[in-house]
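Sharing a structure with you now.
Note that one protein chain is taken out, while the other chains of the complex remain in position.
== chain A ==
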Amino acid sequence: MKTLGSIGAAGVVGGSSFLSSCSKVQTTSGDKIRLLTSSGELVEVDKEQLKPADMPSLTENQKRGRKGLPGRSWVMVIDLSKCRNARECMKGCQNHHQLRPEQHHINVLQMQDAEHTAPYYMPKPCQHCDNPPCTKVCPVNATFKREDGIVLIDNERCIGCRFCIAACPYSARVFNWFEPRDAEKYEGVTYNIEANVPQKKGTISKCLFSADRLRDGKLPTCVSSCPNGVYWFGDRNENAVTNGTTKETTSFSKLIKENAAYTLMEELGTKPRVYYLPPKDRAFPFQGEIEDHHS
């Protein structure tokens, strides 16, 4: 319960600081100006209230992006018994990270482990390994492991050698083979390393656990977008994970213990931070087709 409290408190603090910043405004000039918010709403604001947005400079952004959130240790738990292949996670992710339709930071795969075993859907984000094969091989330190466990990319530094793609056993990485989606729209926008946007031609991209949203105290996009309660996300140091659909918070260790969680291809020694709960007692029947992907 203690952990529940601290997460709740963080939420309240976040909310109240937002409110207080609004109520601070006292002077009004009467001149109104129309603005489009980031969520697409048209609003009217008094001119006096306008001040430059608090955007860190590129180098500042890269610096804090490399360091990560102090004291945190992010983990994700994916409940395979709940996934019905709704693909809302994939959609949300592609919008957030400005990806082309064929680029996936998270990909819902149709799996069948052996010939006669039950097929199931498996959402597959980057595993944010604690022994990441990808960061090891990067010649320029463009992909790196942060303090809080997230494996990030700096696409201002990436040289596009694609060694990390070859090194990743989870096929988690994508490359910008052409100009990225909506390249013209985002031209001149300052690069945000924690969302890896705008994407850049000739560089790598991959799942970042929505590090920009984590900094704002929000859950990753895929976790929040899921309608079926598949994802749990949280901090291993706090031993708490929150479900993106039900917003229920529970003990991380208890969740993985009671449900016999496993990590993907643990025999490779990559030590993933993404845990899977086995597809037992399925909430939805499997309706996909298993394609023979190996020939």
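Keep in mind that, in the parts below, contacts are C-beta pairs under 8 Å (C-beta built on N, C-alpha and C of every residue); 3 or more make two chains touch, one makes a residue touch a chain; residues count from 1.
Everything that follows uses one rule, which is that contacts and distances are computed from a predicted model.
Enquirer: Have a look at "Molybdopterin-dependent oxidoreductase", "Polysulfide reductase NrfD", "ABC transporter binding protein NosD" or "Putative ABC transport system permease protein" and point out the UniProt protein name belonging to the hidden chain.
Expert: "Polysulfide reductase NrfD"
Enquirer: For the chain left out of this view, which of A:98, A:203, A:224 or A:249 touches it?
Expert: Among A:98, A:203, A:224 or A:249, only A:203 touches the chain that is not shown.
Enquirer: Touching the absent chain in the whole complex: find that residue among A:157, A:215, A:236 or A:282.
Expert: Of all options in A:157, A:215, A:236 or A:282, contact with the hidden chain holds for A:157.
Enquirer: Which of these touches the unseen chain: A:50, A:118 or A:166?
Expert: From the options A:50, A:118 or A:166, the contact with the absent chain belongs to A:166.
Enquirer: What residue numbers in chain A mark contact with the hidden partner chain?
Expert: These residues of chain A touch the chain that is not shown: 90, 102-104, 107-111, 124, 133, 136-142, 157-163, 165-167, 169-171, 173-179, 201-203, 265, 268, 270, 291, 293-295.
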